[in-house]
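A single protein chain has been omitted; all remaining protein chains appear in their positions.
Our next item is chain A:
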Amino acid sequence: MVAAQNGHGGAYRRLLGEMSEWLTRYFQRRLPPGNVDDAIQETLLAVHRRRHTYDPQYPLGPWLAAIAKNKWVDQLRSLARRPVDELPDDMAVGDHEASVVSSSVLASLLDELRPAQAQAILLVKVQGYSIEDASGQTGLSPSAVKMNIHRGLARLSAIIEKTHDVE
């Protein structure tokens, strides 16, 4: 990173490549698969824009992890804002995504929410069901499902921000 701060493009390229691999593992455990690439690229851009803030006296890992965590929260917030009926096709996959999420940090964080909020997020934002389908499965009205998603994601963001290390 120090070489990158001094304008060494080759070193920077290698560093970003290694960061990209680390970020892939980091976000795969924390976000629905459809959001992983966005989160990685957003983080790499933030690293680039803020590379002057890295202090070589301290290890690089916590600096990168702090930026990645910020982008994770951003992605969760954007999930909450995104219209639920315009989900990209690559999120609307059934069993595979459920199995990924079942062992992820995101799934463990969902336990911190009220069951109705966690179920609504899992069904609509992770497994790609429509609001109507989720409403049918949960027995709640479509507005209640939307509200649970919105409040649940806001609560998740707040929990992550307040927690120093989320694993």
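Just so we're on the same page, a contact is a pair of C-beta atoms (placed from the backbone, for glycine too) under 8 Å apart; a residue touches a chain by one contact, two chains touch by 3 or more; residues count from 1.
Basically, contacts and distances are computed from a predicted model.
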According to its UniProt entry, is the unseen chain "Aminomethyltransferase", "Tripartite tricarboxylate transporter permease", "Signal transduction histidine kinase" or "Membrane protein"?
"Membrane protein"
Decide which residue listed in A:L44, A:A107, A:L140 or A:A154 touches the omitted chain of the complex.
A:L44
Missing-chain contact among A:I67, A:L110 or A:V124 belongs to A:I67
Touching the hidden chain in the full complex, which residues of chain A are there? Just list them.
4-10, 12-13, 16-17, 20, 37, 40-41, 44-46, 48-56, 58, 62-63, 66-67, 69-71, 74, 161-162, 164
